[in-house]
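Notes follow once the structure below has been shown.
Left out: one protein chain. Kept in place: all the others.
Order of writing sets the labels: A, B and C. Residues in every chain begin at 1.
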Amino acid sequence: MIRVTDLRKHFGPTQILKGISFEVAPQTVVGVIGSSGSGKTTLLRCLNGLERINSGTVECGKVRLEAKLSKAEYRHRVRDLRREVGTVFQHFYLFPHLSVLANITEAPVHVLRRDRKSAETEAYELLESVGLKTAAQRYPESLSGGEQQRVAIARALAMRPAVLLFDEPTSALDPKRTVSLRTMLRGFVTRGHTMIIISHSIGFLNGLADKLIYMDSGEIVEQGPAEQILNDASDARTRDFVSQAS
Amino acid sequence: MIRVTDLRKHFGPTQILKGISFEVAPQTVVGVIGSSGSGKTTLLRCLNGLERINSGTVECGKVRLEAKLSKAEYRHRVRDLRREVGTVFQHFYLFPHLSVLANITEAPVHVLRRDRKSAETEAYELLESVGLKTAAQRYPESLSGGEQQRVAIARALAMRPAVLLFDEPTSALDPKRTVSLRTMLRGFVTRGHTMIIISHSIGFLNGLADKLIYMDSGEIVEQGPAEQILNDASDARTRDFVSQAS
Amino acid sequence: MRRELNRAFHTALLITVSFNAVAAQQALRWGADPSGGAPYVFTDPAHPDQYIGYEKEMVDLLAAAMGRHPEFVPSDWETLVSALQRNSFDVIVNGLEPTGDRAQQIIFSKPYYIFQLQLTVRKDENRIHSLSDCSKHTVATLGNTAASRMLQQQNIPFRSYEDPPGAYRDLELKRIDAVLMDVPAEAFYARNNPKLKPAGPPFFRGLYVIGLRKGDDKLKAEVDAAIDKIIIDGSLEQILKKWGLWNDAQVEFQTSIRQGVKAELGHIDMTTATFNWRDALLRLTRAAIVTVLIAFGSMLIAVVLGLPLAVGQSNGPKIVRSFCTVYVEFFRGTPVLVQLLFLYFGLPAIGIAMPGWLTALVGLGLNYAAYESQVYRAALEAIPKGQWEAAYSLGMNPVLAFRRIILPQAFRIALPAMTNDFVSLFKDTSVAFAISVWELATAYRELANASGQFLLLGVAVSIFYLAMSLPMAHLARRLEDRLRNRVPETVDLEEVAA
Partner (left out) sequence: MRRELNRAFHTALLITVSFNAVAAQQALRWGADPSGGAPYVFTDPAHPDQYIGYEKEMVDLLAAAMGRHPEFVPSDWETLVSALQRNSFDVIVNGLEPTGDRAQQIIFSKPYYIFQLQLTVRKDENRIHSLSDCSKHTVATLGNTAASRMLQQQNIPFRSYEDPPGAYRDLELKRIDAVLMDVPAEAFYARNNPKLKPAGPPFFRGLYVIGLRKGDDKLKAEVDAAIDKIIIDGSLEQILKKWGLWNDAQVEFQTSIRQGVKAELGHIDMTTATFNWRDALLRLTRAAIVTVLIAFGSMLIAVVLGLPLAVGQSNGPKIVRSFCTVYVEFFRGTPVLVQLLFLYFGLPAIGIAMPGWLTALVGLGLNYAAYESQVYRAALEAIPKGQWEAAYSLGMNPVLAFRRIILPQAFRIALPAMTNDFVSLFKDTSVAFAISVWELATAYRELANASGQFLLLGVAVSIFYLAMSLPMAHLARRLEDRLRNRVPETVDLEEVAA
């Protein structure tokens, strides 16, 4: 489904990603863990085309991004890519001028051209599943942190993209909500979605991620099946990181 | 140090806080846990005067806020209060037009009228202790989520307020940073500071908080010494919540 | 501006001419407006310091017949009568028609010419065959002439020009659809123009007479006698033939004179012209409506055109960026008056001729677009980039993201500055007077000059402007409030104000 090969990215002189390669099989969940500032968010922004990659390739479904493409061609492919990929941002980026319901239905109605009625019905279902059905008519400003995060998740899920990218989707969620989100996402995977999830909460990834990637200072230190990384990592740094989390 | 009595707060018709009472002894840490939307952030905003309380009292040091005070008098007391109380917000609210260093030194220099040199020296120390010394000259925009959160923490600590309020200070931090922040805050407590910490991470509060408050839908369900709440809560809801966290 | 130009030009001529005047023989000082154009009396293109024209030649004859030497006093058409009264000259010879209001102020000689009116249209015109086809078209003519009075009576929309060339030029440029003019002017300016053609035969019969001061009956007798003389001896006929003005009407008329039949002055319609406040307010109201329409039209252009300018300037390719910057700095930096003059007088050279009101609307629109673009740019840049990223990540294309996500948020930020511009646009329409658009400020000047009520009218006009801007400002504030309720509240600033 997704194949990243020798991906490099720098901001000015600072190397942020120093040659990242990994694969994500269809209908699996890959968890990305790593210390703060190790480049996780940057990697995710490269995957959905918000940052242009400096070298290497990103393949996602039928779309293939390469560093050497012309500006126009790159832009063109990114547009194709974004039809397949949905993102939940670390800072949510809800639309402040739209109600919670409109935040969720905006893209299905105007991008997928679904009719408003059915888009709203589905939005209400999603809101119910994240426990926010009563907040449908409120504006993002008046929501608590956790509530905003759940709206952001619902907004991305409403587009039903083949691939979902999550940047710390549980940072503002309480333990109970975290557990129910895990259940929900597992349901999406069985229904055919593929996911990459960045998270500091190893508890959340445990039992959800099929594969884990541990990053440090822009490099992948270790990747493998979740079980192995959590219980039997070969690299000392990985073991150290995982141990501190529990 | 802090005493809250029958604090109530509503937004329009919605009751958010329904009679909160608790005390915080000097040089102790109180942890506030509770599900998303239970009113934790709102409580914290009442404590530093960003929301006006609708009934009850808030005592903090020598300052006493009451719902029935006149607008001018309330405003006046809030100003006194804020000299004692520092806050780290859930959404950080860094100043985008100032460098990381200036974000931290701005208030010490202009509010406490400390000379710039010593303020900067201290800022560098704080940055070092949160692992961001090299980022001093950068602007908040280019920082990763976890880096921004650490700058926000350093900015609040630089004022050395008697009371520190934290709203989910570890939401964007990796496990390793979480552990080192806990160590650092413990140091501040022994140096005489009092803290109220809202967190979804019971692991972070465990061993840091002296007392825990469990909130649900605007009410305190249970409060008591951390040990007791975590291991031997009397209320079923508390037990349920705590169990899911681990 | 054009008016001022005329006047300055005028004054310069005046000085030249009067220097050469010699006051030996008794003079026949005659007044006429040489800027009225050929063939009456006008500057000789070959010798710009001399005047020529059939009336000039006729006056030479008349003066000779009276034993005087002619002395020409150039004057303004609009003030010919009062200049005669204040003794600037002795007679008016300028294709003057006897009318009721003139009869109250001056006396007339015998007629010396029978003029007719001719309607002229463009060669390719096939809708207009006579004046009766003109009720839906604007007809150009000179102000305060038989033609303008006829159009007014028949309720045909018309526009007054100061000189025939202007009217025919605008006809060619399709700013108007027909010109109604006295045959002498038509013969000179239109008959040989390959782009124009007469619509129907000439019609109406009017008289040209010489105007004299009341009480100057002796002079009138002299003049009348001289007119008879030059008609009877055929010398006037020669002049008219030379200028191509000899026609059936003249044959009839001159023959009757030669046979001793007295020419009758036809019925003279009486018109009055006293200043009255009710009319003044009505006129101001009509002018205010023009102002409002121009302001709304321009703002529409500015609001729409400002957007691509703003986007182009901050994010276009280098060349687009430079173009937008030049556009903005040029249109902001130079006076809008100069811009309008260029559009009105310069553009027709490359074949784009817009009527005055449209020129004003487009010109102000182009000008304000430069201002709006800067307002938008600031507002767009105030929207956090996360909003764009979120929209893109939901699969929106840039246009959709802009329209549904960014613009609504930027609009609230831009609204107060846009309201500023709109309100000041109401007052900037006043520059349109320069291209003869009759809007509120022009109306004010006219009425104030006519009545001397500068202060009272000033207050009235201020109230008119307020009446335009207040509803706008009110609407804008309500809109702002509605938008504010949906986006991040700002903090209660009360403390700052305290």
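We adopt the following convention: a residue touches a chain if its C-beta (ideal position, glycine included) is under 8 Å from a C-beta of that chain, and two chains touch if they have at least 3 such contacts.
Source: prediction; values computed, not measured.
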## Note on the structure
Contact with the hidden chain, among C:G166, C:G316 or C:P408, goes to C:G316
### Query
In the full complex, which of C:A32, C:V59 or C:V73 touches the chain missing from this view?
C:V73
### Omitted-chain contact residue, chosen from C:I156, C:V209, C:L341 or C:V437
C:L341
#### Entry: Contact set of chain B toward the excluded chain (per top definition)
48-50, 79, 82-83, 85-87, 89, 91, 93-98, 106-107, 110-112, 139, 141, 155-156, 159, 161
### Task
Tell me where the left-out chain touches chain C, residue by residue.
1, 4-5, 7-9, 11-12, 14-15, 17-19, 21-23, 29, 71, 73, 82, 85-89, 213, 215-216, 311-312, 314-317, 320, 328-330, 332-336, 338, 341, 371, 374-375, 377-385, 388-389, 398-399, 402, 412-417, 419-421, 423-424, 427, 445, 448-452, 454, 458-459, 461-462, 465-466, 468-470, 473, 484, 488-498
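The rule is simple: only the chains that are shown with their structure count from here on.
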### Query
Between chain B and chain C, which partner chains are common?
A
### Task
Could you find the chain whose CA centre sits the greatest distance from that of chain B?
C
### Task
Report, in whole Å, the distance between the mean C-alpha point of chain B and the mean C-alpha point of chain C.
73
### Query
At what distance in angstrom does the C-alpha mean of chain B lie from that of chain A?
29
### Task
Would you mind listing the residues of chain A that make contact with two or more other chains?
91
### Task
Two or more other chains in contact with one residue: find those residues in chain C.
none
